[in-house]
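First the structure, in the form of structure tokens, and then the observations on it.
With one protein chain held back, the other chains of the complex are shown just where they sit.
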Amino acid sequence: MRRRLARTLVITAVAIGLLALEVMPVDAQSGRLVIGVAAGPETLDPHMSASLPTWNVARNVFESLLARDLKTFGYKPGLAESHRVIDDTTWEFKLRRGVRFHNGEEFNAEAVKFSIERVLNPEQKSPSRGQNVLIDRVDVVDPYTIRIVTKKPMPMLLERFTAPGYTGTIPIVPPKYVKEKGDQYFAANPVGTGPFRMVRWDKAESVELEANPSYWGGAPRIKTVVLKTIPEPATRVSALLTGEADIISHVPPDSVGGIKKDGRARISETDVDGIPPHVQINAMKGGPLADVRVRQALGLAIDMDLVVKRLLRGHGVQRPLPLDPRAFGYNPNLPLHKPGLDRARKLLADAGHPNGQGIPELVFIFPTGGRYLMGEAVAEYVAQQFSRLGVRVKLSPGEYGAWLVQMRDKKSYDLGMIGWGGGGRFEVGDTMFFQLHSGSPFSWLNSSEFDQALDRARETMDRDTRKQLYWKAQEIAYNLAALMPAHQTNSVYGVRSDVVWEAPLGEMILLYEAAKKQ
Amino acid sequence: MHASVLRAPSETAIESTFPRRRSLAVRRPGVIVSVIVVLAVVAAGLFAPALSPHDPVEQNIIDRLAPPAVFAGGSWEYALGTDHLGRDVLSRLIYGARIALVVGVTTVIVSGLFGLAVGLVGGYFGGWADTGFMRLLDIQLSMPFMLLALTIIGILGPSLRNIVIVLAITGWVVYARIVRAEILSLRTREFVTACRSLGGGDVRIIVRHLLPNVMSSVIVVATLEVARMMLLESALSFLGLGVRPPTPSWGAMLADGRVYLATAWWLATFPGLAISLTVLCLNVLGDWLRDSLDPELEV
Partner (left out) sequence: MQTWLVRRIGYSLVTLLAISMIVFSLVRLTGDPVLLFLPQDASAAEIERLREQLGFNDPFVVQYGRFLRSALAGDFGFSLKHQEPAMRVVLARLPATLELATASMVLTLALALPAGILSALKRNSWLDRLIMAGVVFGQSMPSYWIGIMLILLVSVQWQLLPPFGRGTLVHIVMPSVTLALFFTARIARLTRSGLINVLKTDYVRTAHAKGLPYAIVVLKHALRNAALPIVTIIGIEFGTLLGGTVITETVFAWPGLGRLAVDAISARDYPVVQTVVLLISGIFVSINLVIDILYRWIDPRVELT
């Protein structure tokens, strides 16, 4: 009996000892940053993804010919030291020498040619292909000079080769490595030229990166970065407060106050560049929603000002269209929507649907998990407002990955919440193509008037004319009311007090400048 | 067959010859309280439209996240506060009772009837029907319930009807086992053989003699199962696989309130209390029923 007692005591003592050890602060290990993100990547191949989680890794691992100056929005040299326009359809780039991919392979003109051709290859089925179809071919003049020839004038070509990238841009990948290892291997073990290189990808759990000591721009300040997938917003916030995560993304607006009050972390916030989350009405499906009056009526039922002020707690901005005012070609003359249920009811009646009669139940799909700030709440709000008009809505939340797939089947829903935030769409032509051009797989509008206006704009090399044409296109889009009155949610990050990092722009997580205070 | 269906050998030694039926004497105060609570929940569910001060799905964004009445910033208009969309928590709680009740009662009735039938037929007639059902039972018991439920709902899509279907499918097993075991032990008794020798048909025996004896166990099990079904439904709703928004279910309210634990504690606390209290009282009731009617019963 005594022996058993002694044994129990020893075990208890050891357990307590272990406990004490673990409770000591985790980041005694300096140079390691854990970032809690809302969703994990489904692939790490930058040519094959349209999702933010993939791009957040790609932005630190890959680069392109040019780089974006995040303060002025202008271009800086990247993998190309200089460029010039030879004629309306020919561009020449002089490449940087002495750059190597993470696996030692040399960076040169072949790599650029390979990367562009890979994206353009219809067999590759890259989601970035649609934005680049105007590129005809790539000529290698010498190992460090290339020429890109386009079929028609393509004023936005430089955008396609600017890092940090997003869907539609072309990061440079190592040709030998990709050809040797194959696409599937590359998708799990990416190799680029960027400041960080891949260590390990624990599918659906985390991505681990480490600093590239021989990065041509100088090694980054932080040694290890882990992008940890924490899909639940509440858990993310807990992670931040307890130190399990140093930075978290997509902080729910209602938790901001709590984090600010807590001394251990702070909030870093920017507004979302590019295409913030908004609700699209499916005008392609036919039926009542094809009538612009019905769409306008639905839009009038939404009080975006209220949504931004109350639901988003001010962490957002109201806009006439989901575009970034800093982007080139933004039309500042469009008025903000003023809600009005009575006007909405009248419009519906005029369109032949008094009190919502004849309008079937609308299916509304949106992703869960806090990927879009207050997404579920906004969806419920929208549904409630529509019901006031007599229009029924069926809410259909879905997990991020599955929802991304479901979006493709345009026959299966009527309303969708989507955003393409993050990735700097610095010219409205890009954005609007994605959202509204009938040639884009994500567009729900099929208007030849709009298509033509936008196409003309995108092919005009002269900036001022292009701007005017963009304004016109925006006006058309505004009047067609395919997008609900838009709100622009901010990108809200939580950052621990001992971390040096600010949200650079929109939803990009760029880690080159990040550091930990000692 | 599974050892789980057996009782321990030592227990068979003391097995009672005839399930004694003690009088339903109410001696414990806990039971009385439980009855009251359960009745209150039932009343809330039945009379929800009359009892609830607001429409449970009506949003009022301006008043969102208001605290309960006695706290600073609260008002008696929203006695238990409002949620993140400005909906009245009290009203949602009351309507939530309705969902809990519907789920609990419907599931139990459906699964209970099926399980009872299977147990009766299998236990009495034996043979291939019995073997068949028991095999099915075994197979179902070998599959992890939660995962099964998730898969089915993942396929059918979340909705109240589908939850009831899923829970009923997984719930019949308990009744079948208990009823069958009882029938097995009862059918060899003298009164049954006597009845048969007097010319009584099988159906008559089952309905008039066996069924009443089994009912007490079934009632005990049913009570406890209502509690278990409520817990399961709330768990499914918590995972987002339950009723669709904006329908108020206690489990879904808890899930919504999770983000606001530090800032708006009332969102998660009241639904949590509601679930726990209701389930607790149902369990107490079930236990007491078991002690009164059929103490040897192993659930």
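In this document, chain identifiers A and B correspond to the written order of the chains, with residue numbering beginning at 1 in each.
Here is the rule we use: contacts are C-beta pairs under 8 Å (C-beta built on N, C-alpha and C of every residue); 3 or more make two chains touch, one makes a residue touch a chain.
None of the values given here were measured: they were computed from a predicted structure.
Could you tell me which of B:L210, B:A227, B:V243 or B:L289 touches the chain that is not displayed?
B:A227
Among B:V102, B:C195 or B:A235, which one is in touch with the chain left out?
Answering carefully, the residue with contact to the hidden chain is B:A235.
Which is it among A:P127, A:P153, A:G217 or A:G287 that touches the chain not included here?
Of all options in A:P127, A:P153, A:G217 or A:G287, contact with the hidden chain holds for A:P127.
Considering the whole complex rather than only what is displayed, give the residues of chain B touching the chain that is not shown.
Interface with the chain not displayed, on the chain B side: 1-4, 6-11, 13-14, 135, 138-139, 142-148, 150-152, 154-155, 227, 231, 234-235, 238-239, 251, 254, 258, 261-262, 268, 272, 275-277, 279-280, 283-284, 287, 298.
Can you name the residues of chain A that touch the chain not displayed here?
Touch with the absent chain occurs at residues 15, 18-19, 22-23, 42-43, 48, 50, 125-127, 130, 184, 187-188, 203-205, 230, 232, 235, 238-239, 241-242, 244, 398-399, 401-402, 405, 408-409, 441-442.
Here, only the chains that are shown with their structure count from here on.
Inside the complex, what are the residues of chain B that reach chain A?
For chain B paired with chain A, touching residues are 57-59, 61-62, 64-65, 84-85, 240, 244-246, 258-264.
Provide the residue numbers of chain A that touch chain B in the complex, in ascending order.
232-234, 237, 252, 254-255, 257-258, 306-307, 310-311, 368, 376-377, 380-381, 383-384, 394-395, 397
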